[in-house]
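First up is the structure itself, then whatever we jot down about it.
Just one protein chain is left out here, and the rest sit where they should.
Let's turn to chain A:
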Amino acid sequence: MNHSNTTNTDRDAYLQLGKSLNEQHSNQLSTQLQVFQSALINFANDHGDEISSNLEFKNKFTQIVQSIGIDPLDLLLYTSQNDRNGGTSNSNSSSNSSSNYKRSNVVATNFGVALAVKIIEICQQTRDLNGGLISLKELISTLQNSCETEGISLVVSEKDIESSLNNLNTLGKGYEILIINGKKWLKFSSTENLSNDQLKIYELCEFMGGYVTYRLLRDNYGWDKVRCKTVIDEMIMNGFLWVDSQDNGEWQYWEPSWISN
């Protein structure tokens, strides 16, 4: 009976100690993360304008933020919310600093959201023309052109677009990045995944200056006539290819991104 009491007491003591150590460790980690998060928030505060306008800077900042498990947009949303609730993180700042903080933060947040909206708009406008597949190069070009007509000089990178698309996909599956010939395309069509044959059509279109023919497919890929017809007819039905019947004696099937390249 005496031995049993000693064992139980020891076990309880060890459990208590272990729990205490875990709590201590967890608290330390939590404190460190909070300190680091606060540092990032202050950093965003001090350099918000530069983060918005300097793409290289923005990319590096985003990497740091993501490496500790924070969504950079969540950080921006958090700071916006914090700012709205009284701005505890900058309560010691002067009013001028607070004003700068708000503007830079709003600019950064709105940039991502506005970019997502712009992407949706361009996709809707070009859907019937290209069947729901657009290269990121064309997307950026269209974005910049539409802004230039308004006297705005817009600087957007493919990384910016991909970041915006990540937020769009939380609304449901609809925007997907494909890689064709080493270049990135945005698929926003409701069509199922493109088949390998269809991707090969796009590859050959790029090499041939925008179009393919049955003969080109046979000569380059060794496809027979049935295979050519099946793929091409499906792509025409989905709106990915336009038909040209006026080349000498042979039909050409054109890929509409040629129009903006």
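Structure notes:
Just so it is clear, contacts are C-beta pairs under 8 Å (C-beta built on N, C-alpha and C of every residue); 3 or more make two chains touch, one makes a residue touch a chain; residues count from 1.
Quick note on the criterion: contacts and distances are computed from a predicted model.
One subunit of the complex is not drawn; among "Cytoplasmic tRNA 2-thiolation protein 1", "Mediator of RNA polymerase II transcription subunit 6", "Trafficking protein particle complex subunit" or "ESCRT-II subunit protein", its UniProt record names it "ESCRT-II subunit protein".
In the full complex, chain A contacts the hidden chain through residues 128-129, 131, 211, 236-237, 239, 242-247, 252, 254, 256, 258-260.
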